[in-house]
Structures are given as structure tokens and as C-alpha cells.
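Missing here: one protein chain of the complex. Every other protein chain is in place.
Here is chain A:
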């Protein structure tokens, strides 16, 4: 590249979320627009502010940064043109700038970025870009140390497994190192199957070399020569960028034989998952890499003793491994200054659901749910009150708003029946039916159960049947007790984490939202107005303008009427799909929690 002098550099966030929001069009427009201008153009991964995508950042020659949100091709052109005219950054559409107060500033300033530090900053498809932010300096440092010393550093840092289990990473490595084994393997679990969590995808798409470097350090520490990344096939862009990073690393001698002249051999291959949630469980994942059905097996022996092909294996999550280079470079003390006594460092959360600012955030462990939802997330998108927060995906629990002062760390969450999981935080308001949410998760785990354990295979199905009955208005006395009993048995009788955690969403919702279950069972009401078999839709005559939009949308021809006259819904034909409600512009269709149009005063 020629040494052209640039007045400013523009970066467009192009992770798959950004692309879906239209970042590619923005990029292509800018590419044409800056051709003759002294402006450099590049792209990066996910900047974390998903609610504001597409995002574009302008970095001035003095290093000051201006982040623009919800950029369209036209806005992008305007930002460039105005900047070229005035020589100053445009103040419209600014999401963040150090020197200005913006509405979105509080989203960023309360975060503590270790893992995401370079996500949205560097170009994920360029090795040079990673090297420019001290990339591969940590492995250089590690290679000058004894592997035992490297493990000691990780133990001292207090880093725990970010996949959800929370097992101390250094201890896991020490176990794998100790095992006498012909070959050793380091596996990165990038199967991120938790619906609602996308931090691993973001790291893979935004900073893939950091993961490779973490794996190199781990491989060196345990004495492995081969690494695998087991990654979801549903993440095509992540796979593409990771493959590219592996090829670049091989080319430059960071992977392969005699790495950096230290006599250390290590290579990494990708294995694509094939859509089985249970493969997030380590022994099932190993089976899958071996080319078999991903079914968990009894532990011990743990993979550290007998894993892939029967050899010593360490399995770590993406986030865990991507934290390692930072710890090696910045030292144990700087990492464990963040967090709580037993949960050190920071954690990345995926904020989604009914939240004003959904996206990826990184905060010190121990921040409370309220702080995350309101101070960073900007409260609920609907403006309504917080009802519950679901953590840890299908393995986690629903935390009611009254417990939202709970600090987020492994132990505190466990105490209230939830878990950290991979870090998905789903925010819910009172339009969410907790019975429906429990049914949703159970339906998921029931489908994803590998079928090996009877309790998990049959038990989850029985629980689901009961929940379906309840939401159908056919719940009966004793159902809740039966659900609780079944839940406890499934937890006790299952081999792996999937079964052991599958009842959690049901048990926590019964614990914290029992009255909502009772409304379904005893009063045949769905307070959140979600369960189709229970609710009723009616046209409010005074509000109906007689436009007929609703009847056009209705798939069962249940709505009829004369133009400019109030329409009516024929209840026998109505399937309560709600398409009329979203079609009606005058808010004239009301939903009642019960089939006879009852109000709910629970």
C-alpha cells in the first residue's frame, strides 16, 4: 500500500449483525465516495452496539473517535461530504464521541473492556491489524516461560470457564498437563448453541486471532500439538474469518512446526458442528469430532485424562481462551482487580429481548442485574416495568424483577436458581408469559436431548406435555407439584449438563411466578395474554375506523364487516394468531386474558 496521507479513517462495523442491518451497502457507498478523497476506509467486526447498527466510526488524525449510528448509505455520504467541507466531524447521528455528551454514551462508559477491547477496532481479516495491537506478543512471552509457569499465571488470575460451568481454567490445564498421554489436544468449544447468546460469534467475527493466540498458549501449557475449533455451522461468517486467520497464522509461522523458533509444534483445525445443542457438553463434543453421534458419556474419566481418541484433552470456551492473551500480557494483577472474590475479571453479556439498547457488553463480574439493564441497557424497549431476566439460556433460570439487585457472578446466580451460562441476558416485561417461556425452553431441551438417559428423554417430554396442557387451559390441581417432582428427578437422573439443567427454567418460573401458573390452571386465564387457547380478541367498536386491514390479514376469514363500519371477529373461526392486532393502525383490537373476555386482576 502506498503511504498516502489521510485526514481521517472511516471504519464500518461488519460482523454478521451489522451486515444484516445493512452495513455492506454503507461500506460500498463509502468506497465509491472516498475514492478521490484523503480518507482511509476499512471495516471491523462487531462494535457491540447492535441496537444502533449499522455503525461507522471516524478516527481523526489526532486519534479522537466519532461513532455514528444507524447509518444509511445516504447518511454516510452526508457525513463524508460535510466533513470534507468543514474539516470537522458532523454532530448528527453521533452515538459516541469522547468530547461530547451523546444519548448513548452511558452504554459504553460503564463497561470495562478486556475481551472486547479490540472488537470493532481492528480488521478481523487482517493479521497486520492484529499485530498492530500487540497481537501474538503474549505467545512470544509465554514461549519464554516454562509451561508450568504459564499454568500458574492462569491459576493465579482466577480465570474461570466462560462457557457457563465456571471451572477454573488453570486447574483444567494443569490436569491435562499432568496426564501421561501419547498425544494431547486442546479443543475450543465454539458451539454456542444457547439461544440468546452471541458473544462467541462476535469474538470469532471480530478478533479471530485472539482466539488462536489463546489456543496456542493453552496448547503450549498442556503440551498439545493439535487444536480443534468446534464451531456452529450456523455461523458462516465466523467460520470464514476464522479459516482466514488460521491460514494467515500458518503463513507467518504462528501455527505449524517450530513456532517462532521455540521448538513448539501446534496446528489448529476447524470442525463444523451439525446442529446439536448437546454437543456443547464436552464429552458429546468429543464424540462429534470423532465423527459419531454427539452423545455424552459418564465422567470420570474426564477429558483431561481421556478425551479425544482416548488422549488427554482440554476443552475451553471461546471467551475463556480469548481472555488468555490479555492476561499473559497485562499480568495477573490487572485481570483480577476486576470482579468479585470468587469470580475474577470481566464477563461479556448478550443483552437481548425487551431492552432499549440490545447488544454486547463487557462488565466487571459482580455488577447487578439492575445496573446492567437500566444503567447500561437503557431500560426496557417497551418502556414498561421489568418483569424478569432470563440468564444462561435453556440451562438457566428466570430471575424476577424483585431479585434484580443480585450481583452477577457464578455463586450469586446459583444461589437464586439461575446460572451464568454463556452470558445471554434476556429481558422481559409483563407482555411475557412465564408459562410460555418455560414451555419454550423445555420444548428446546426436549428436542435437543440426545436420548441416552431415560429421565432426560422421557422426563422432559412428560414435563412438556403438562406445560402444554396448562397453556391449553387444561391444567389441573397437582400439576405444579408433579412438574417440581419430575424436575428434581431429571436433575438427579441425568448424565450430562443438558438434562441436569433442563428443568431449571420451569422450576424457577414456578418458584417466582407461581400465581401466573395458577391463573392458567385454576382460572383459565393467561395474564400476559399470550396463550392462544385462553385468550380472546375483540374489536372495540368506538375505535374501529372500518378500514378492513384486519380482515385482509386474517388467515381464517374470521373478520368481516362493511367499510367505514366497525368490523367484527367471529370467535369460532378466530385462531388468535394476532396478525389483525399488528395490522390494525388504530389500536382497535383488544386482547383479553380469558376466553370469555375476563379481565385479570391477579
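As a convention for this text, contacts are C-beta pairs under 8 Å (C-beta built on N, C-alpha and C of every residue); 3 or more make two chains touch, one makes a residue touch a chain; residues count from 1.
The rule we apply is simple: contacts and distances are computed from a predicted model.
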item: Choices "Iron transporter FeoA", "NADH-quinone oxidoreductase subunit NuoE", "Chemotaxis protein CheA" or "tRNA (5-methylaminomethyl-2-thiouridylate)-methyltransferase" - which one is the UniProt name of the chain not shown; value: "NADH-quinone oxidoreductase subunit NuoE"
item: Residue in contact with the excluded chain [from A:474, A:553 or A:598]; value: A:553
item: Full-complex contact with the absent chain, from A:271, A:299 or A:545; value: A:271
item: Sole contact to the chain not displayed, among A:352, A:401 or A:574; value: A:352
item: Options A:84, A:237 or A:260, residue touching the unrepresented chain; value: A:237
item: Residue, one of A:22, A:546 or A:561, that touches the chain absent here; value: A:22
item: Chain A, residues in touch with the chain not shown (by the definition above); value: 12, 14, 16-17, 19-22, 24-25, 27-28, 31, 43, 50-51, 53, 125, 192-198, 201, 233-237, 239-241, 271-272, 274-277, 288-294, 309, 350-354, 358-359, 390, 393, 424, 426, 428, 432, 437, 440-441, 444, 450, 553, 555, 577-579, 582-583
